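Of the protein chains in this complex, one is absent; all others appear in place.
And now, chain A:
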């Protein structure tokens, strides 16, 4: 009896051995002693299989990260860092597949389709931690911008993923550095910064009109 997992692992095994996806669902099903219909009961296409593998990884990461005792004490920034580290640690076990899956489509800043469903999961997770961060005042609530924070995080994620694919360092230590720096920079931008103070000051000057004339402009 086929399961999501059995199909996924058979698929991974196939693409990594053959270097390409099976010619048809029919052939793939036959090789794995199931009917085509059975396959479709779980997935609509091979792409859906890949998408699900990615989403599954992210889901496991989130469960694992949240399962840590320390989680409750973490700030939003640390939660994001923790997600990144856990995700890439988990991904190590599936590196060949990840490389295969991402190299098929050029990984640019636009999202590869295989990551599409995972992105939704990521965003809802990011939303959660960012909202907490905004509530505690760790992050600055900025009109129009606050709801773009999660997009910035996703972009950061895409960047680290690309970095990791090309990382040759032992134990992917460089990726750890990329995460530490990248996520921190992103969160630095979410925090109150001199720009906010500058805008604030500008607003103040604008509101207290007449100043311009007095200053002789």
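Criterion: a residue touches a chain if its C-beta (ideal position, glycine included) is under 8 Å from a C-beta of that chain, and two chains touch if they have at least 3 such contacts; residues count from 1.
Quick note on the criterion: contacts and distances are computed from a predicted model.
*Asks:* Consult the UniProt record of the chain that does not appear here and report its protein name from "Polyketide cyclase/dehydrase/lipid transport protein", "Peptidase M16", "Formate dehydrogenase iron-sulfur subunit" or "ABC transporter".
*Replies:* The record names the chain that does not appear here as "ABC transporter".
*Asks:* With the missing chain put back, one of A:9, A:24, A:45 or A:68 would touch it. Which one?
*Replies:* A:68
*Asks:* May I ask which residue of A:38, A:56 or A:78 touches the chain that does not appear here?
*Replies:* A:78
*Asks:* Looking at the full complex, which residue from A:13, A:135 or A:188 touches the chain that isn't shown here?
*Replies:* Of the candidates A:13, A:135 or A:188, A:188 is in touch with the missing chain.
*Asks:* Tell me which residue among A:116, A:151 or A:180 touches the hidden chain in the full complex.
*Replies:* Checking each option in A:116, A:151 or A:180, the one touching the absent chain turns out to be A:180.
*Asks:* Counting contacts across the full complex, list the positions on chain A that touch the omitted chain.
*Replies:* Looking at chain A, the ones touching the missing chain are residues 68-70, 73-75, 77-78, 81-82, 84-86, 89, 169, 171, 173-174, 176-177, 179-181, 184-185, 187-188.
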